[in-house]
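A single protein chain has been omitted; all remaining protein chains appear in their positions.
And now, chain A:
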Amino acid sequence: MVAVAKLTPQKIAATEARLEGATLPEGAGWARAAREAALERLRATGLPARRDEYWRYTKPEPLYELPAPRAAVFDAGGEAPVFGEIDRVKLVFVDGVFDPDASDEPSLAGVEIARLSEVTQADIHWAKDLFGVLEARGQSPVPRPLAALNTALAPDGVVIRVTGKAEKPVSLIYLHRDESSDAMLHHLVRLEPGAELTLLENGPAAARFNKVLEVDVADGARFHHVRAQGRDHERLAATHIFARLGQESTFKSFTLTANGRLTRNETVVEFTGDDAVAHVAGAAVGDGDFHHDDTIFITHGAERCESRQVFKKVLRGGAMGVFQGKILVKPGAQKTDGYQISQALLLDEGSAFRAKPELEIYADDVACSHGSTTGAIDETLLFYLRARGIPLEEARGLLILAFLAEAIEEIEDEALAADITARLEAWIRRHRRAG
């Protein structure tokens, strides 16, 4: 039913050009098989091209063409890094390479932490049932070739198995030091029944970053994810989250994006057990040649599940925001509650927003809705605040923050929500109009 982009000779050429000289990372038989299968998936669809319906609003070529475009390293000066005040287990990657010296000892009660490059050497490992598995499931009905490319070639990543309730978050920090780095990481997270984990991610990672996170949330488990994509203005990123949700499980993911020349964040969630909850949210603030694309695909394959997508974008100076969200309710997924909102605030001329909020529903006893709005700051509200003595720029800042609030509210942890709010306030302050 969905028109899949044709594999054209140009696509084959682009795909082979990307793969030329690339070698699959060393690993045990199962890992090699997973990578080869991914390569096959990639060759079956080819890398994306601008004419693909799924890439209608975002140019895919810069996300994979070789060599990667250079990106200047951003100097944050004395600014405190995000999550700095949060007690967490830190794992640091510099331009996609693990830095053991900068990282904490990976020990946390109820949590096993390893590296992909290590576990893929073992002949027997639980990761076999997850590595590339959710990514492969997520290739239908819409192919995600950049994720298949990642499974095939990503040399490293973090592999986490959670058996209990993690006391503190695991925090992945991605530093960018090399202007021409082209990094790929592939993370696996498995939450056993009833387990709980909060995963934090922050930093620009590289000049170009391709990341896949596969998350298997077993029955009754809870997974929280908060990330802040780095401020390096010239960086490029293509990220994928593939989540499978068991019965009565919870998955909550929030992403803050401030800056970045090109970002495509795809989140693919599949409900396989009844009564589960998935919330995917994002706040993006961008200026100038900022291009930010949130692409979400939620498949309801079980009964009484709840999904929420809340995406807010504040755009100025020619920035472009994209939202492609889809709720697919399979036959029999009765009592589904699906909600989706995408909103853009355009602060000045030249900025633009593209939205494609889709519903595809094959069950009758469901309540699904989506809303999308685009506009400028409400002049009436601005007037109201100014009439009460609040200076113009401060009033604008308040209204921008109020606009973003619904997305930030999706973060359960108050300290994390406060940290994210502080980042947004800083962005608003930095971008105050002169005078």
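Miscellaneous remarks
Quick note on the criterion: contacts are C-beta pairs under 8 Å (C-beta built on N, C-alpha and C of every residue); 3 or more make two chains touch, one makes a residue touch a chain; residues count from 1.
Definition applied: contacts and distances are computed from a predicted model.
The complex includes a chain that is not drawn, and of the options "Sarcosine oxidase subunit delta", "Fe-S cluster assembly protein SufB", "ABC transporter permease" or "UmuC domain-containing protein" the UniProt name matching it is "Fe-S cluster assembly protein SufB". Among A:L359, A:L385 or A:A417, only A:L359 touches the chain left out of the display.
The chain omitted from view is touched by exactly one of A:A344, A:A407 or A:I420, namely A:A344. Panel shows chain A; residues 1-3, 53, 331-332, 334, 344, 346-376 of it touch the chain omitted from the view.
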